[in-house]
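Can you keep this structure in mind? I'll have questions shortly.
The complex is shown incomplete by one protein chain, all other protein chains being positioned as in the whole.
Read from first to last, the chains carry the letters A, B and C; within each, the first residue is number 1.
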């Protein structure tokens, strides 16, 4: 296992500014989702990824457009990082016909297949074998694609994690297992329910898979680590485990105030905000503060427009409840 | 992980002769089961443990009578090692009313609860969490008991293995995970479907559990390793993984001729027959060959009598099909 | 899911029906198991933790395990207060390892404990189904009665809250398909307490479905020592013209429909099954003997739903009692959609119950 710090990077200033803007869009979309939830416009539940932006944006920057990603119920950032628009995501959350899944999936199931974002899964760990399957498919077709599964620290204790990593290693599949370790499974510190300190990285040797433990709040670090792993995967080197340490800014879901987290821990991690870190790097690279401000403004405008458009969008046609079960578009189950 | 060879032992000659005899009983029972199967007297399927005797007998020698063991569909040896009689086991296989499970369980489900043999399980891996649960119960009750799960190499790739080991470590449960690595999952070499060389021992570090890789064909080695692990478990030291290398003499089940195994591999392992190894140790310790022969004769007589008695036993009363579902003894599910 | 404690009072579009229904419901036919009239009202959610606390106090062999059930009090707050009262040796927080949760419960139940395991959402039964389908229910039988497995598996079940296809299913029918499990799904706070007492004290494994849509609903509490035997339906409302059989959240729905039918001059009898196993078909058949018409309201999809079992028994043993077809109002045969407007199209509602009842009466 390699521990990667703030090493020097091959990512240029322009590219980094783009990544920053993408993160700013995600941050604002998550904030909007939070507000819309509190305003009663989002039903059910939401699991916001504010704080996790660097993982999604960094990984996406390192992938090909035709690569596949699989995310969890905390997956807004991955959908947007891969190219889903804030509008179609917020419309989904607000149960609009224009939602990215026609309001049938909801917050926990954002999917944008045309962008290789093959779904958000709400059963913890279930998608790890799916990502391995997409990687197997890529290998069978000789397409050179890789698949990435993003998952939480808590997901490392469920059986599907184990089965996916073993078979991925045995079959040398081009798949990346990227753990977003935000220190908590819901309200429980991950350390209190896990036998090892680094729940993903410390387990990789059990599958003879190389692992990297990285700073998940530094988009450059993430981009580089994922690039390395994707490169290895594409050249037949098999899977990699990447454990990215990060932190969520909101509670686990809905209105969870997250009082179970020590104040100093929260404060320390807020100081390590991925947007701040990227801003620091941009400044170091000599990018003018105005350029960053402009990116922030574009992001703010995009999200504000998305909120307005999503609000204005119509509810789904009730008949939509009975479409899309079968490939023929319908739901007939008997004669 | 410690690799334990043929170290000096604290087991005396008399005790070892007893263990030898127990192994001889198992060997003959398995041979009888095989013959009865070929004669059409055993329905369904059997998974014989001839070759694995040292694991069961050695482990039992190291345990307290009130400890718990959980075995697989290949579990005749564990049932007998813990005290089930060959007669009640063979009667079970032959669908007799006198079967250890009243002929409701069959070969794959031998259970002798009164001897702490809490079952044989036919869904690979399912019993590892059960053993952890019995260990948790012992801990809750402060009883000082330990629980042991015996399982095959193939079981290390299923999710329940992972979940059981993690929680056992986190809760420091007095449970031993004993892998009988016989090199094959059914007809497939375990190495071809597993990412690490030692499927159990190499995974133990992923749960911060100490592991021993041992010679599973030497009953003394097994006894000592299990003693050490049980001692640690009883004193609050938590779980241990023991990977015992062994080999099955018959095919995987029923009439499998096991042609997928290279002849030289089979020959080498037959040379390492656990009964021969024990006989060699007895000779070294100065036990007279006649004493060993007497033990063999007693074993042969016991099993011959068991076969005769089981054959003579009656079929179950058909009404037994409708008992034992509920604790009240019945099976009523509606009014 | 954090703070799911704010779930809607009436599931599946039964707003307003719950209160009226509960009043009738609190006076079940079988007087023995009736909650004392003076018991102060509590929520269904509070009833769960109260029920568990009573059993934890009564029997030191009772021990709880599950994800976030300890300090956090459960994502639905159904174990609130237990950790404080009973401490970490009785209330155990687990990793996300549902197979381990049920496997540990089973192993402990086989060796002298009485575990109560929580599977957070009943949809997650799918990741530990082996324990519910193959291990727990078969152990006693396979061993010829050597081993009993006295445990309870609690779970939050059902839809109507916009949680999407993987967090909204009503899966009592999955459990019904497995001989060897007792299956309980209460509809009122008092029944939660009374049935939990029976479940924990049962020497058989019990799957206990707590309906998410009912957590915020209120009803009379239960006097000390309240025990409702497993396998006894309750007549939640007496009537003569049509029998409406419900379970869990479809009971308040049926009661709300019965109210509206009463305004139309129709007398509907509402039978709350309370358990699927043991299944109290005697009560159902007795009711049909009176009404000659049977409507079954179930939240699971029609295909493979529990109503099929009830209907087939009546179509066999009660054939001569029937003056009209047997009808089932069940969920449509699709996964559950997220949007509430779509979800309402799919799961049963008071309107759908009414429509079906009227059609039966017009037959």
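Simple rule for what comes next: contacts are C-beta pairs under 8 Å (C-beta built on N, C-alpha and C of every residue); 3 or more make two chains touch, one makes a residue touch a chain.
Keep in mind that this is a model prediction, so the values were computed, not measured.
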item: Missing chain: touched chains present in the view; value: A, B, C
item: Listed residues B:133, B:154 or B:274, member touching the removed chain; value: B:154
item: Candidates A:104, A:203, A:228 or A:279 - the one touching the absent chain; value: A:104
item: Sole contact to the chain not displayed, among B:60, B:95 or B:198; value: B:95
item: Missing-chain contacts mapped onto chain C; value: 123, 125-127, 129-130, 132-134, 137-138, 141-142, 164-166, 173-174, 176-180, 277, 279, 300-312, 314-317, 319, 322, 324-328, 332-335, 337-338
item: Touch list for chain A against the chain that is not drawn; value: 68, 70, 99-105, 109, 111-114, 118-119, 121, 123, 126-138, 140-141, 147, 159-160, 163-164, 166-167, 170-171, 323-327, 329, 331-335
item: Touching residues (missing chain, whole complex) on chain B; value: 43-45, 92, 95, 99, 101, 103-109, 121-126, 154-155, 157-160, 185-188, 192-194, 251-256, 260, 315-316, 318, 320-322, 325, 331, 333-334
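Keep this in mind: only the chains that are shown with their structure count from here on.
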item: Farthest chain relative to chain A (centres taken as mean CA coordinates); value: B
item: Most centrally placed chain, judged by C-alpha centres; value: C
item: Mean-CA-position distance for chain C and chain B (Å); value: 41
item: Interchain centroid distance [CA atoms averaged], chain A/chain C, Å; value: 36
item: Multi-chain contact sites of chain B, meaning residues that touch two or more partners; value: 159-160, 163, 166-167, 170
item: Residues of chain C engaged with two or more neighbouring chains; value: 94-95, 97-99
